[in-house]
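Only one protein chain is missing from this complex, and each of the others stays in its spot.
This part shows subunit A:
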Amino acid sequence: MARNVTTQRKIINTTAAWVIGLLIFFPILWTILTSFKTEATAIADPPVFLFFDWTLENYQVVNERSNYGRFLWNSIFIAGGSTILGLIVAIPAAWSMAFVPSRRTKDILLWMLSTKMLPAVGVLYPIYLIFIKFGLLDSVLGLTIVLMLINLPIIVWMLYTYFREIPGEILEAARMDGASLKSELLYVLTPMAVPGIASTLLLNFILAWNEAFWTLNLTAAKAAPLTAFIASYSSPEGLFYAKLSAASTMAIAPILILGWFSQKQLVRGLTFGAVK
């Protein structure tokens, strides 16, 4: 009988959770569905859900007409480049803070975090000026550097929380066995650190891909990534639902897939290890 009650409760839980889950997911589902409609079907009254003539036309049009490939490439380059640059700078820093902590380590970590809290709009004009001065305005390189800097605190923090979980005794044991610093890094530390580095890479790629303050303010036509490309659809003449949906679907699909792999790391990365 007890089992009966749990099954009944399980059915209620399942129904409630699925209804709410689908409701929350619906805007994304609706965008994906609309991307396969013709413009006429997209604004049909009453709206059509599943039973329409599916077409790939919108994807073709978006690809041809708007140089979609270039925006996509910009996004990949900026998000990937800023993440990799950030890792190169952050790995040594996080490594030394985790394994050779000093009295000031905590203060340095907290200070790094505090730079992340600086409101971007407060330094918009200086960055703008610096960019003009160095010819970085509307350049992929400039945006890569800025996104690297704004995500650097998160990268250092995530790596630090992962590295700290590697037991120091293992390193000591390796040292006792006569391992040099190089082989210690290469054969002991690296294999243990790779999962943490991979999750950090994943989360920061996502954050950089979706960043929408600097990408909108520092780019025009040349270096615009997908965030800015989509924003150009907000002008009235660009109001084509099906094409907007196709462009949106292409912009969010890679990240949705990556994001599903990074659920767990998300909590760690965004709460700076404060919630586990």
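Everything that follows uses one rule, which is that a contact is a pair of C-beta atoms (placed from the backbone, for glycine too) under 8 Å apart; a residue touches a chain by one contact, two chains touch by 3 or more; residues count from 1.
The rule we apply is simple: contacts and distances are computed from a predicted model.
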{"item": "Hidden subunit of the complex - UniProt protein name among \"Sigma-70, region 4\", \"Sulfite oxidase-like oxidoreductase\", \"Cellobiose transport system substrate-binding protein\" or \"Sugar ABC transporter permease\"", "value": "\"Sugar ABC transporter permease\""}
{"item": "Contact with the hidden chain (one of A:76, A:93, A:174 or A:198)", "value": "A:93"}
{"item": "Candidates A:56, A:120, A:173 or A:221 - the one touching the absent chain", "value": "A:120"}
{"item": "Interface with the undisplayed chain - residues on subunit A", "value": "6, 9-10, 13-14, 16-18, 20-22, 24-25, 27-28, 30-31, 34, 43, 45-47, 89-90, 92-93, 95-97, 99-100, 102, 106, 108-110, 112-115, 117-130, 149, 152-153, 156, 206, 209-210, 212-213, 216-217, 226-228, 230-231, 233-234, 239, 241, 244-245, 248, 251-252, 255-256, 258-260, 263, 266-267, 270-276"}
